[in-house]
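Complex shown without one protein chain; remaining protein chains in place.
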Amino acid sequence: MSDNTDVKTYAGFKAMTVLCLVILYAPLAVVTIYSFNASASITVWEGLSLRWYVDVFVGPESAKFQKAAINSFSIAIIAATAATAIATAAATAIVRGGKYKLRTPSLGLITLPIMVPEIVLAVATLIFFNSVGFTRGYMTILVAHIAFCIPFAYLPIQARMQGIEDTYEHAAMDLYATRAQAFRRILLPLMMPGIISGFLLAFIVSLDDFIITNFVKGAGIETLPTAIFGSVKQGLKPNIMAISTMLLGLSIVMVTISYFVSKTDNTK
Amino acid sequence: MQDTAEIAVDVRGAVKRYGSFTALQKISLGIRDNEFFTLLGPSGCGKTTLLRMIAGFEDVTEGGIFLFGDEIAKLAPNQRPVNTVFQNYALFPHMTILDNVGFGLEMKGASRSDARKRAGEMLELVQLTQFAHRKPAQLSGGQQQRVALARALAPSPKVLLLDEPLSALDLKLRKAMQIELKHIQRETGITFIFVTHDQEEALTMSDRIAVMSAGELQQLGAPRDIYEHPRNMFVADFIGDTNLLEVSVDKITDGRALCSIGGANTLSCMAVDGVDVGAKVHLSVRPERLTLSDSALSPESLPGKVVENIFIGTDINTIIDLDDGPQFTIRTSNSDRGNKRIIDIGSPAFVNMEAGAARLLVD
Amino acid sequence: MQDTAEIAVDVRGAVKRYGSFTALQKISLGIRDNEFFTLLGPSGCGKTTLLRMIAGFEDVTEGGIFLFGDEIAKLAPNQRPVNTVFQNYALFPHMTILDNVGFGLEMKGASRSDARKRAGEMLELVQLTQFAHRKPAQLSGGQQQRVALARALAPSPKVLLLDEPLSALDLKLRKAMQIELKHIQRETGITFIFVTHDQEEALTMSDRIAVMSAGELQQLGAPRDIYEHPRNMFVADFIGDTNLLEVSVDKITDGRALCSIGGANTLSCMAVDGVDVGAKVHLSVRPERLTLSDSALSPESLPGKVVENIFIGTDINTIIDLDDGPQFTIRTSNSDRGNKRIIDIGSPAFVNMEAGAARLLVD
Amino acid sequence: MAGGAASGGSSASDTYAKARHWLLLPSWVVLGVFVFAPVCVMLIYSFLTKEFRGGVIWEPSLAAYDQFFFDRGLFGDSDPTLQWTYISIFWRSIWQAGLATILSLLIGFPTAYFIATRPEKTRALWVFLITIPYWVNLLIRTVSMKFLLRDEGPMNDFLISAGLIDDPLRIINTNLAVQLGLFYSYLPFMVLPIYAAVERYNFTMSEAAADLYASKFTTLRRIVLPAVKPGVIAGCILVFVPSLGAFLAPDLLGGAKTFMIGSLIEEQFKGNAGNWPFGAAASMILLTMVMVVLLLFARQQRQAGGQA
Partner (left out) sequence: ADGDLVIYHWFEYMPAELLEKFTAETGINVTMDTYDSNEAMLASLKAGGMGTYDVAVPGDYMVAIMAGEGLLDTIADGELSNKGNIAAEWADPSFDPGRTHSIPYQWGSTSFAVDTAAYDGDINTTDLLFNPPAELAGKINMLDSQGEVMALASLHMGIPQCSSDRAQLSALNDMLQGAKANWASFNSDTAREVLVSGDASVGMIYDGFSAKARAERDTIKYAFPTQGYVVWMDNVVLLNDAPNRENAVKFMDFLLEPENISAVSNYARYGLGVSGAEEFLDPALATLPEANPPATAGAGAFIEVCDQETQAVYDQIWTNLKN
């Protein structure tokens, strides 16, 4: 349709969109490209090589990064699982629990971690652990992650659940299902895409977290972001670019899965 | 249908309040076994609320609901021998058609294979056997409607509740489904409680109709009864087109009331209880009960002038201004017989009324 | 309306393609100045597309559109002296009613105070003066509809386009608005191009109707013309209820065709060009053109048996199975005259047809 | 229309009302203990006395807030005057975050609008493209940005070899770098809510405006913008709030030289300063500011909801 008749489109908006994408991708692209640099210096290009990827796995820092990766992934998996379970229960209570006094405060509490600036939450958690005398370590990171992952798991689940009319459960109960059967046979399968995206979201957020982890981590326990931060503080090194590129790849895979899962309907 | 027929659902003084808002005000009605019963009323009048109370999705605030004599208001939805066809079908989107239809049986304890077998039979009934393994989203609206019906019928409920099941369908399909539904009801003998806000649908399909408005039962009766003898203004106006005239009752003799309708015009009609001489009330005359003529056919013929002839296909609606009186709409069949009676716009004409066509309304 | 009337909008061989899909196939039609012109057709037939091409929201793929003789296809929407009443009203939710109505004038360069003054007058026309300072969300559907109308009328367009403006309203309100719209059209003399898929609405309101189907113009004419002389099966079936019979033409004499309709039953009707002896075609008879009788009234009376009497309020539809022949629906007015003719279910009866009621359809 | 009141509104749905308290319990416990309680403890800490080299003494004190708002000179004994140091850090943060927000809006709005007007099938793909970078670790993104912007980094190399500039642009370690970093970190937050609003926007209104003789620009200004305002405001908040407390961008891109709120707070716990009550107080002040912004937003949304 010509610009003349199409009242929706504005000339120039497309160019801005392209600009926007360039801005978003340029830094990532540059890092990806340089991760394949054969040179030990990030400033010189010496041709393509997988050297730094090898370095990540066998190089001098490999042990550190491996430990960090194991921590990161185990924390992310446990935290995302716990947060998703908690969020699913909470969403059921909030979306399907009728009207009651605790509803709004509960919603507020659940979304609190995304409303409080991360640095504040980090400081608060640090002070809290300190004041109650928790020794910082793996567990402190884990509980902090479970807590702040909850809203990220919650939001897609709630959104999905709100999109499911309660007539489905009513229909199930009308057809002699108990509440528990209606939940398991009808609501849960219908919610599944929301639950999966909630889990993936929580997983990525946990995997991604730097600030809070940095405040609550214990001695010698690193996650990938804190390990990377520790390294890049001393300058960007090619092995970091390789790790970043791998994480980038992982994120893309995860989002892609989440994208397709949230789009798939188990209804077709 | 006799009055002695067994009562399937007995609603006794049921009240429903949402907070301070009263959605249903002391409704009492008995729905007979095997009947096609319709709840008819404008949007928001409480039809769905009543249906949901019967199904068990809403508590009864006051009063009780009895199913074949047993109070059911305290039973959970999954314990009532009542199934529902939901307005938007509420087919389980992640299950095949077959599993949807078998769901109720399975929940009642049938094995999956038995459930499927019976579900297959139900699909035959609604002629959808070849779609058994599709998901609901792959069916058209009308097909989904039939699946919803099959699903609700499969556990052989004693009463079937249908909440505006046809409102999402287009005209042609709706008419076809009306016939099919009526047919299935007759065949299975299950009591149908059918909700609609479409008066023509209600008139066509029902054995009896309960007309509701603002949470109150306005009139209960057979379609013809309700159409021809509306009890009050709401019913007269809501069901079909009518000429609603403000009249004052001049004289009552021999059970007939003489009403003046403006100017020198008078009409006589059957007197009704509660309307005395001097009362200012409304009178309803259906347009199809009026005829036009170019000369007075009787002393009661009313003189006027044709304002407009509106062609509506099957009929022609003529608008006529009585001399010094109100406006009348007269419906004349668009057929040879009818067309002979049509009078040109601007010409003088007389309005003639069939005996018994005018009806005084109590409120 | 004479053929010599000035043409307001001239659509000449307009084609609209979306990619490989052809939404409109070479439509040509002339809409006369001051007329109430209706585009009627089922969902998806291209009504909105045609309207949007006239308004300028869609390009014309082929052909041209002329407004009072000038090609307008190349003008942007905001340069065409044509205004639209949108189906969902598209009122600006953040502006008051007054500002909504004044918007077009302001855009045309009027000062805000002038725009408001004229907007006030328009609100008077649609009787909404007291709502001037409300926001659209605070009005009911019918009121919003009138605001949309006032807004489109305010800049005094030469042509007003209305896309199913009444479809979101409920029955009573829709009927009232039909009358009001027709009234305003007459008063302002603006050419109305009105889109609807409701055939009764089209018949009631229009000077002329263009019936469309699948992107093609099926028939163009006055309401009565279209209802009584449908050109093809689509039009006959789409407009009103009809008995559509498969017939084979046995004989043609003196401009009349003798058709066999199954069993020993025959019907005679006017012959039409293009239908020769031996042709298997369709024949349409409107239910209201048929009468019932318990004995044969003429040699052409068709014998059968009453299957069902469906009460629809104004009328009773009788379904009758001809002996060895097709099923007929006969519409009888629910009045003293009509009720006399009703025959009980199961009884034998005869179907009598008015002369000229049966119509052969070319396709 | 029919059946709407009873079945549609999920807010009134109460299928699992009986179990609701049990279902909520885990979230209350976890969030109550590990989010709400810590914030309360932090509030308490902000009213305690600072220990000399980090830590707190359990004596109530307003010193932290006093330090934030009043300047008592280098030696702590001058007459109090308004303390500009921290206010200006906050102000700088607001200003940096504000500029980043405006930058995001200028690019994000057209982008969101453009995406929302794509055919439905490709729309999700565009959204997908916009969101992917957000899922890449923020740290990695910030580092990438730093690498890109370096004086001798790829961007300058490119611009110089393209002959556009002779000397490298000095961007890294400047406020501009911080703004770019913030803008870059949170741009998707701007795009998504605006996109959602534009997608919900009924384009017939644009057609109605054009039909009523409005030019495209007027339509954008008078019809589209007011209609999608809630989305625009939501986007601005989603960019502004995290930018306000940002810590990585100022640290890595700004050279840790000019403090923003986030780095100021961090410094009180991890850096040289070691003033916990003050860090807690600054956190509380930041939190209060954010909550006020969110409340204003919620009110605006409610009003917008009321009239739509």
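Chains here go by letter, A, B, C and D, matching the order in which they are written, and residues are numbered from 1 within each.
Keep this in mind: contacts are C-beta pairs under 8 Å (C-beta built on N, C-alpha and C of every residue); 3 or more make two chains touch, one makes a residue touch a chain.
On a predicted model such as this, the values are computed, not experimentally measured, just so you know.
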Query: For the chain omitted from this view, which of the shown chains does it touch?
result: A, D
Query: Taking the entire complex into account, which one of D:Tyr16, D:Trp126 or D:Phe259 touches the absent chain?
result: D:Phe259
Field: Touch criterion as defined above, residue of D:Leu24, D:Leu48 or D:Ile89 at the omitted chain
entry: D:Ile89
Statement: The listed residue (A:Thr9, A:Thr111, A:Asn130 or A:Thr178) that touches the chain absent from the view is A:Asn130
Residues in subunit A touching the chain absent from view: 42-43, 60, 126, 129-130, 135-137, 218-220, 230, 233-235
- line: Touch rule applied to subunit D and the missing chain gives residues 51-55, 74-76, 85-86, 88-89, 150-152, 170, 172-173, 255-259, 264, 267, 269-274, 276
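We adopt the following convention: only the chains that are shown with their structure count from here on.
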Message: Could you work out how far the Cα centre of subunit A sits from that of subunit B, in whole Å?
response: 55
Field: Per-residue multi-chain contacts in subunit C, two or more chains
entry: 56-57, 76-77
Message: Two or more other chains touching the same residue: where does that happen in subunit A?
response: 7, 165, 167, 170, 173
Query: Which residues of subunit C touch subunit B in their complex?
result: 43, 170, 199-200, 203-204, 223-224, 227, 239-241, 286-289, 310-315, 331, 333-336, 338, 354-355, 357
Parts of subunit D lying in touch with subunit A, wherever the complex brings them together: 7-8, 10-24, 26-28, 30-32, 34-39, 41-42, 45, 107-108, 110-111, 113-115, 117, 124, 126, 128-133, 135-141, 143-148, 152-155, 183-184, 187-188, 191, 203, 206-207, 209-210, 216, 219-220, 241-242, 244-248, 252, 261-262, 265-266, 269-270, 276, 279-280, 283, 286-287, 290-291, 294
Message: Which residues of subunit D touch subunit C once you look at their complex with the stated criterion?
response: 202, 204-205, 207-215, 218, 223, 226-227, 307-308
